[in-house]
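Of the protein chains in this complex, all but one are displayed in their positions.
Let's look at chain A:
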Amino acid sequence: MSDATFGLPVAPAKATPAARHARSEAITAWLLSLPAILSYLLLLLLPTLAAVALAFTDYELGADSVRWIGLENFAELWTDRGFRQSFVNTVFYVGVVTPGSILGALVIALLIEAGVRGRTLFRAVFFLPVVSLTVAMASAWQYLLHPTIGPLNGMLRQLGIAGPAWLSDSGMVMWSLAGIGIWENLGFNLVLFLAGLTAIPRELYAAAEVDGARSAWARFRLVTWPLLGPTTLFVLTITMIRSVRVFDTVKVLTQGGPNKASEVLLHSMYQEGFTFFRLGYSAAITLVFLAIVLALMWLQTRVLDKRVHYG
């Protein structure tokens, strides 16, 4: 800050009061942000950089020497059928869970909003999976989906249908996991949609009716959907990132089986890093995961954001 010397060659022995004030303010600002900066560096930036560095080495836990191997880990990933399977499975999981839990949440939110009573009850019921512990809930799912003693197949038997082995049939297991994923994410999305719906001015619906929007669908197209745009974008991003991160249900229910049919990115990373101790290779998987998450965030901020905020 140049404090108004208007070009005069003034060179005071001491700083002016204004300049001193500005400097002490700057020092205070740095001191106040220091804890946040330090924890960001120590807990986020350094580990990330360490992972990036590890990804280019052959480091294994307990190994005597570390060798810089460049892109070898990535080359191995490219040819690793197990990794390819886990990548495809993760994409499948995201592709099913994201639209499923978003559309489901939107429909239920509209029904709850249109209903007269029970708003709080329904909100609580659908939000319950979000606040409950996934590992504990996974055990409940394990029982529900058990091929012989599970209630689901029990009900199907009543209808004369032989239910599949939900978690041990390699063609079925990803669908089952995605179903659980939808159940997990739906409540969270529902609460976001309900909040978004309350923010829409009532007068817009009145205007739409007077303007000739006779059907509920016409009003949805004209008012609800466009005005929910920012909410939907946020829900979309958060659901995609949450479902890319799928791990605990896989770890508890299938451990990637049968025969890697339910292997997903984070589970592969965990296996390589903490079961086989190939930390370099595991770090390479982490980088792939990181790239996907960053790409999704970029998609939100750069591309979609412009289309849903009507400044």
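The criterion applied here is as follows: contacts are C-beta pairs under 8 Å (C-beta built on N, C-alpha and C of every residue); 3 or more make two chains touch, one makes a residue touch a chain; residues count from 1.
Going forward, contacts and distances are computed from a predicted model.
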According to its UniProt entry, is the unseen chain "Glycerol-3-phosphate ABC transporter ATP-binding protein", "Aspartate carbamoyltransferase", "histidine kinase" or "Sarcosine oxidase subunit delta"? "Glycerol-3-phosphate ABC transporter ATP-binding protein"
Residue touching the undisplayed chain, where the options are A:A178, A:V223 or A:L279: A:V223
Among the options A:A213, A:I241, A:L290 or A:L304, the absent chain makes contact with A:A213
Footprint of the hidden chain on chain A, which residues? 201, 203-204, 206-215, 217-218, 222-223, 226-227, 229, 310-311
